[in-house]
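This report refers to the structure that appears directly beneath it.
Excluded from the complex is one protein chain; the other protein chains are retained at their positions.
Up next, chain A:
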Amino acid sequence: MPQNDYIELHRKRHGYRLDYHERKRKKESREAHERSHKARKMIGLKAKLYHKQRHAEKIQMKKTIKMHEQRNTKKKDDEKTPEGAVPAYLLDREGQSRAKVLSNMIKQKRKEKAGKWEVPLPKVRAQGETEVLKVIRTGKRQKKAWKRMVTKVCFVGDGFTRKPPKYERFIRPMGLRFKKAHVTHPELKATFCLPILGVKKNPSSPLYTSLGVITKGTVIEVNVSELGLVTQGGKVIWGKYAQVTNNPENDGCINAVLLV
């Protein structure tokens, strides 16, 4: 009965086959030819995947080869020149950068007065009503068309109860109700799964805001007590705004970026 390291033991006692090393060497040298043959003959999706993988491999190989070559030759050290260093004939242009700073400050103050927030996605495609709301026909002859069903992801609060079905105009299906969002902190570059507190503003229409429809570019409020942020005064921050960066109805999840 073969037990424990029987293969190694056999090798130790009886050695290798007489032609083992030669065959191994030949097989390894043949491998390159076989790979190229396979790469040429493959078709279809498999081929695409394989070529992509092979391409990445080749890039890596080329990089290492180049690195090895670089080691052998001497080059000018780029890092010795510090950033922001300016050649002599540009030295007396410094004055202009300060003016730039001042004008930026003025612009920002004007924007704040106008109530425009700085958000990561300033412009988003507006979603029309036909896109977001689907007409539901009711009635004995299916002629009445005053009901609408939301086709995008939405958020309803905790204490939400539906209106009696006969009177509810906007249907928000349970399958499309989400409670959590994946929020990324832009500086920490870390993502957390935080519960949503509410929808602050939907850029397409105030109607959507009131319904709680979440599309790309919507500003939502999330519960950040997990992160343990504290204000300067010592109070715990537990709600922050975040802007949605993906299309939740296509991806099945809400990805957002925290607005700091």
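Before moving on, here are some points about what is shown:
The rule we apply is simple: a residue touches a chain if its C-beta (ideal position, glycine included) is under 8 Å from a C-beta of that chain, and two chains touch if they have at least 3 such contacts; residues count from 1.
Operating definition for what follows: contacts and distances are computed from a predicted model.
Missing chain, UniProt protein name: "Nucleolar GTP-binding protein 1", from among "glutathione transferase", "Nucleolar GTP-binding protein 1", "50S ribosomal protein L13" or "Alpha/beta hydrolase fold-3 domain-containing protein". Residue-wise, the contact with the chain that is not shown comes from A:173, picked out of A:128, A:173 or A:239. Of the candidate positions A:26, A:109 or A:134, contact with the hidden chain is made by A:134. In the complete complex, the hidden chain is touched by one of A:18, A:32 or A:45, namely A:45. Counting over the whole complex, chain A has residues 1-6, 9, 12, 45-46, 49, 134, 140-141, 151, 173, 175-176, 247, 249-253 touching the chain that is not drawn.
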